[in-house]
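Apart from one protein chain that is not included, each protein chain of the complex appears where it belongs.
Chain IDs A, B and C follow the sequence of writing; residue 1 opens each chain.
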Amino acid sequence: MNGNEFGRLFRVTTYGESHGDAMGVTVSGCPAGLELVEEDIQGDLDRRKPGQSMITTSRGEPDEVKIHSGVQDGYTTGTPIGMTIQNKDARSGKYEPFITAPRPSHGDFTYSAKFGTRNWGGGGRSSARETVNWVAAGAIAKKLLATQDIQVKAHVNQIGDVVSPDVSFEEMLEHAEENEVRCAHPETAAEMRDLINKYQEEGDSIGGSVYFEAQGVPRGLGAPRFDSFSARLGQAMMAVPAASAFEFGLGREARTYTGFERNEDWMFDENGDPTPVGNDHGGIQGGITTGQPIYGEVTLHAPTSIPKTQTTVDWETGEEKQEKVIGRHDPVLPPRGVPVVEAMLALTILDYMLLSGRMNPDRLDGKVGEYDTDYHPRNPANIE
Amino acid sequence: MNGNEFGRLFRVTTYGESHGDAMGVTVSGCPAGLELVEEDIQGDLDRRKPGQSMITTSRGEPDEVKIHSGVQDGYTTGTPIGMTIQNKDARSGKYEPFITAPRPSHGDFTYSAKFGTRNWGGGGRSSARETVNWVAAGAIAKKLLATQDIQVKAHVNQIGDVVSPDVSFEEMLEHAEENEVRCAHPETAAEMRDLINKYQEEGDSIGGSVYFEAQGVPRGLGAPRFDSFSARLGQAMMAVPAASAFEFGLGREARTYTGFERNEDWMFDENGDPTPVGNDHGGIQGGITTGQPIYGEVTLHAPTSIPKTQTTVDWETGEEKQEKVIGRHDPVLPPRGVPVVEAMLALTILDYMLLSGRMNPDRLDGKVGEYDTDYHPRNPANIE
Amino acid sequence: MNGNEFGRLFRVTTYGESHGDAMGVTVSGCPAGLELVEEDIQGDLDRRKPGQSMITTSRGEPDEVKIHSGVQDGYTTGTPIGMTIQNKDARSGKYEPFITAPRPSHGDFTYSAKFGTRNWGGGGRSSARETVNWVAAGAIAKKLLATQDIQVKAHVNQIGDVVSPDVSFEEMLEHAEENEVRCAHPETAAEMRDLINKYQEEGDSIGGSVYFEAQGVPRGLGAPRFDSFSARLGQAMMAVPAASAFEFGLGREARTYTGFERNEDWMFDENGDPTPVGNDHGGIQGGITTGQPIYGEVTLHAPTSIPKTQTTVDWETGEEKQEKVIGRHDPVLPPRGVPVVEAMLALTILDYMLLSGRMNPDRLDGKVGEYDTDYHPRNPANIE
Partner (left out) sequence: MNGNEFGRLFRVTTYGESHGDAMGVTVSGCPAGLELVEEDIQGDLDRRKPGQSMITTSRGEPDEVKIHSGVQDGYTTGTPIGMTIQNKDARSGKYEPFITAPRPSHGDFTYSAKFGTRNWGGGGRSSARETVNWVAAGAIAKKLLATQDIQVKAHVNQIGDVVSPDVSFEEMLEHAEENEVRCAHPETAAEMRDLINKYQEEGDSIGGSVYFEAQGVPRGLGAPRFDSFSARLGQAMMAVPAASAFEFGLGREARTYTGFERNEDWMFDENGDPTPVGNDHGGIQGGITTGQPIYGEVTLHAPTSIPKTQTTVDWETGEEKQEKVIGRHDPVLPPRGVPVVEAMLALTILDYMLLSGRMNPDRLDGKVGEYDTDYHPRNPANIE
């Protein structure tokens, strides 16, 4: 168990180190009949990629994805989709001081303690570079969800003590990508940007958070108990590098609500189905979706790689030493974390859609060229 | 996938409905040689059981556990441990108004939407009664961890707006069980108690939170990425009924820390091993333990079963109606949630101990009666 | 990993030792809406139970199953079904000579080598008594398959050198249960019975085999590669106690067939779907079903518990000794193996049905009493 696998029916398996040859991801369990080309994936990779703005690391990675299998004539075949993304701009030299002297608050020491070794260039396997794999898989998940009228979106709702007012889903869609901070509230985005600049200039970094929301998720998704939607979403989001808190619905605030304040009456919706009158519950009750939007927040602590002198100890020499973590690093994580959070949300929802047999295959295009046949799955869950 | 399975090598499988015949739990992967009798489990069950104080439901359940397998002459044999706990005091009548008219903010509707039916007595499978199984399994996990000098403890650190000052692990051990609120800070406990009483008298309920901590966890436990210690712990804790937020280390507060503020230098500990100078990181870096205590918090929203008139809709009649949720319910969840949170923490840690082959079998007593042999596992991970 | 779990979406988790308190099985992932009472399960348990004839062990076990959860008003609710079967007639005394001196060709030594201990009464966890759990779970699987017009059946096709002629599925249904050997060819059954008697009188036992077949399995079930239908069925059948060979289709005989002899042309069936002209392929091509019957054989070696003097060594005393395995044992396994093989076949097929979303929920009765609702799963795969 390398922690490189996610999902139950829609499965993601990854490999790759920050300064290794390539990153790779295998997506297993993707239904057949989805129109898919590399460009469908590239868009999200570009949102995550380094060097996209002044507030991201300047490492120059084109992050071009190559699909090796599972797609034919532009449509998925239901078999595993293998993808690789080459690493092009690795410069390991700056990491040499830290081979046996761990960087403060990184995974250097813990990886060494677990494995007895580690790939030390650029953080190796512990680097957030790994999330390029997640975003590639997530882009496929999003495209599948879109065929079912399910949308996911995230934006940055806090940087340091600058907090965004609440924004609607439509505002997120419209404004989140307009600025390099990826905050859907333009004035707040500007404030955040100033704050980030300040810390960046000081050689420091700052924490923040990402708000996420999913619209169109049908009621009845999820499972009881250990596999509740919130538990699995919690795992997904806490896996995001630097995540230190996960909340959904009222989140931490629920501590001060009484039952009567938080409880939501039932009414009939426009289709005559019961629906709660509010959404303090974040779209999930008893671990299963109500049909209301799913929303929550992930806190991402400040980047630990900062060009300030800090103290470490060298386990080879037995001596303390002072080092700066030079390199090319982000002053803040949420802006590039937005596509990562969206990917994890999409992967979680899609997995439940498949587990529940709720995918409607007629919404996949599926006209797989001339050799299209009657032998379509009647239900996309066919495609295990 | 019924969501009734937890863990990878130390596995827990559960069944049971609130008003069904019995609750049951199978523990698979328990190492051989642990001294184990029913009394070892009963203690934690008693801490969780209903009717233990004025601030818990008055349902009268002795919650006596019966072990059916996996133990011989007082020691575990390495094979599955089957346990049942009979339900004795089920009174389903009060739930009849809600068969087709869901209680506000319960799982009634979502279970029906998912399964097309549900066991409606006492909430059926969605009831927190299920956690009796978790606590039974957790008690075994705790006993195993104790042989490895690992301890877990939790206490109630917030009820409504009453917040406990920070307490030490020793204070938790000493004071948490002294009062019915299970807050280790006695003065705060009294305040919490008053607040709970107030809401209880109003026919309302109130939210709160549980702080947890583990001491003695060796460094190097956990895994990269999707199976990071924090991700798996996040799943475990978000599965606790009514959990709406999970935090570890600085948690949500990390948003306002700069990298330099949060980063922790390295020093050598008394054994000459590198260790961080602080523990804002909550014992986990890069998804793997540092050897520092693991700690965090879970927010539990207010109980949704309250004897106040609320509105629901009946999907059979198509009519709105007003109902009170009569029954026997808790006015607050954290006090009984303490053993549940401890159980999930213990189960998560133990699973990583087994996955990492870190269990020291010599610390299990293992003198399994007269027929003791040389054929002991050399490593408890032998016992898959 | 105790090896006590089977299946991916329809999951079986077991516990229990031969001379322990009770056997137990949890069935997770059973769709809601199946009419189910204990009598539905009891029939198969009776076919497996000891003492049913002169050629089975005389141990007196009623093997009455008790359902604790997952069923309400006679219908499954989609949540886990917990069941126990009490052990009533355990007499461990006869096993004392073997506590540290393993019985020839039993699991006594290997369990001790793995776990460092074992429950030695009646073979403990290694006893075929465990299969009572499998048959209980299998009975539910069969009932679900029957709603989809899928039937499984097995019979004894060889005992020692007595081989049954081929029989049709209808002959199996009609004749297999008419005789205590469970061979569907009555004349052969009589021959087999004589042979078994002969060995039984000599204090010996004899090997044999079980032929199995499934009718009505839709085409397109299974999966590529590691999870091919034949691979998963192979695991299922090789798990049957005493199994030493698994074959499907031509089985071992395929060694001497040329490609041209074995290849089967395609024709259209009565519905205009392609179907192979023969079934040497055993219903599976490329790991996926063709729609033809699935069939094969499992070889079960002779029971190892025989009342003959044999040599063993005592690892406590370091001495060799001569012992007879007294007790109550079967002279041959296939007759009681028939319901076990059927159970494993049913569990395997059902799991693929759920994985493929092929269950038709309209065929489950699902009128779950008065509180029946519109909130039925649209697809039984809903019931994860």
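Miscellaneous remarks
Quick note on the criterion: a residue touches a chain if its C-beta (ideal position, glycine included) is under 8 Å from a C-beta of that chain, and two chains touch if they have at least 3 such contacts.
Given the structure is predicted, the values throughout are model-derived calculations rather than measurements.
The omitted chain makes contact with just one of the residues C:I206, C:V341 or C:M359: C:I206. Across the entire complex, the residue among C:R8, C:H68, C:R182 or C:R336 in touch with the chain not shown is C:R8. Where subunit A meets the chain that is not shown, the touching residues are 1-5, 9, 11, 13-17, 20-24, 26, 28-29, 32-33, 66-70, 72, 75, 77-82, 84, 99-100, 109, 112-120, 124-125, 315-316, 361, 366, 368, 370-377, 382-384. If you put the missing chain back, the residues of subunit B touching it would be 9, 79, 220, 223-224, 227, 355-358, 375, 377-382, 384. For subunit C, the list of residues touching the undisplayed chain reads 1-6, 8, 14, 101-102, 104-111, 113-114, 125-126, 130, 158-161, 199, 204-209, 219-228, 230-239, 243-252, 254-268, 272-274, 276, 281-282, 284-291, 299-306, 308, 310-313, 315, 318, 320, 355-356.
Quick note on the criterion: only the chains that are shown with their structure count from here on.
Between the CA-based centres of subunit A and subunit B the separation comes to 27 Å, rounded to the whole angstrom. Work out the mean CA point of subunit A and of subunit C, and you get 44 Å between them. Subunit B and subunit C have Cα centroids lying 37 Å from one another. For subunit B, the set of residues touching two or more other chains reads 1-5, 14, 109, 113-114, 125, 315.
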